[in-house]
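Shown below is the structure under consideration.
For this view, one protein chain was removed and the others were kept in their places.
Lettered A and B in written order, each chain numbered from 1.
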Amino acid sequence: MDDLLWIFISTLLVNNFVLAYFLGLCPFLGVSGHLETSFRLGLATTFVLVITALCAWILNTYVLIYAPYLRLISFIVVIASTVQFIEMSIKKLSPALFKSLGIFLPLITTNCAILGLAIFATNRSYDLVEGLVFALGAGAGFTLAMVLMAGIREETEIMDVPVLIRGTAFNLIIAGILSMAFMGFAGLFSST
Amino acid sequence: MNTTNTTVQTQEPSSRRLVMSMAIAGFISGMIIIAIYMLTFDTIKENKARELRLAVFKVLPHVSHMQKLHFKDNKLVVVKADGMDDEMIFAGYDKDKKFIGYAIQGKAPGFQDTVHVLYGYLSSNSNITGMEILDSRETPGLGDKIFKDMDFVGEFINLPMHKDIKAVKKGTKTHENEIDAITGATISSKVVVKIINQAFKKWSPRLAEQGNEPALELYEAKVNKESQ
Partner (left out) sequence: MATDVSAYEEMIKGLWRDNPVFVQVLGMCPMLAVTNSAINAVVMGLATFFVLVTSSFLVSSFKQWIPKQVRISLYVIIIATFVTVVDYSILAMLPAIHKELGAFIPLIVANCMILGRQEAFASKHNVKYAVMDAVGMSGGFMIALLALGSVREILGVGALFGVDLFGANFEPWVIMILPPGGFLTLGLLLLFFNWFTERRRQFLIKVADADRMLAVEKVSTEGVKDNG
């Protein structure tokens, strides 16, 4: 139980996927203009991360013990096709849900956070439950970082920022300060 | 500029063609991957084994051979397979294949991420013979002193393990079961001590009785040569 809590809090705060591992930076820097969109993108990513953890566990347990060299290629192929399949089924079953979350799905598949999660979970030899908790923590951490970033960016929209600084450079500096703030969470679990 | 307009792009290819091209690509890529896997397999295996061996030899002095032990059904059994999990320890033997001591691993959350420790243990006099950090992401310049600060690492050489060890502020060490923590890395130092205490509690009832240790089963001539 302690272990699961540690995995969750660690990936949510101490080793945040975006701010400490630099995974999922494309949407973090690119699509974080609006709070509402960022939050929904975060939720959709969390969903895909959980699916990924499931796929990675199935592949690791049943396929890759016989052929470890196919790890990378099978992760990519299986995750992409599973997400595509889910996207199609959501489109058929619930157009409303598709409109709010589904449109992000193809975008998310190419996000390196997804592949990163599968590889990290394998390297740390997580079992199914640990993997799912890891995915939830990573997704929650990604959503948190997205929402914080979007909030700050919405605030700075009306500020008098020089034209030269606006854009990616500005976002990166905000991200740096956020990342520094998250460093304060280090040591959360190790006090004896 | 040099765009080549192929006729393929304009025609609608049959689905058989699509499947065929995917299959061919998959086949070729599989071949390449298997080729590189086989080419590098021995070197990679050798590298990993050497790294582990060096770590074990470092924490257990005068050791020339080692083997992996797995705790299963209340017994320590020798395993030869690759890989490592939390239920495994290592046994070290000297030149004459006589048992010397155990190298025991443990891990716990550190300041940043999980810290993975290996330490040597002599059951004959309950001494810790050395400590090595296998894996950690502690803060560079501060927390990473747990393996870079030789004074700290040195404190784990010949450390009697009659009761739990304790990390105390640097310079205030008075008892033999106390360890001087590193200034600026108190938490990381405490984590190392905590891991060793936990692993010690977990493993001491599991170790074989003295004189009853598992004999060295696999004899690797290569190991012998390298360690000389």
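Throughout what follows, a residue touches a chain if its C-beta (ideal position, glycine included) is under 8 Å from a C-beta of that chain, and two chains touch if they have at least 3 such contacts.
Predicted, not measured: the structure shown is a model, and the values here were computed from it.
*Asks:* Check the options A:G116, A:G139 or A:G187 and report the residue that touches the missing chain.
*Replies:* For the chain that is not drawn, the touching residue is A:G116.
*Asks:* With the missing chain put back, one of B:V79, B:L122, B:L142 or B:A208 would touch it. Which one?
*Replies:* B:L142
*Asks:* Footprint of the hidden chain on chain A, which residues?
*Replies:* Looking at chain A, the ones touching the missing chain are residues 19-26, 29, 69, 71-73, 76-77, 80, 110-112, 114-116, 119-120, 123, 164-165, 167-173, 175-177, 179-180, 183.
*Asks:* At which residues does chain B meet the chain that is not included here?
*Replies:* Missing-chain contacts on chain B: residues 1-4, 6, 8-9, 13, 17-18, 21-22, 25-26, 29, 32-33, 36-37, 39-40, 43-44, 47-48, 51, 139-142.
The definition used in the following text is that only the chains that are shown with their structure count from here on.
*Asks:* Taking the touch rule as given, give the residues of chain A at its contact with chain B in the complex, in rising order.
*Replies:* 6, 10, 14-15, 68-70, 73, 125, 186-187, 189-192
*Asks:* For the complex, which residues does chain B have touching chain A?
*Replies:* Result: residues 29-30, 33-34, 36-37, 85, 108-113, 139, 187-188, 190-191, 194 of chain B touch chain A.
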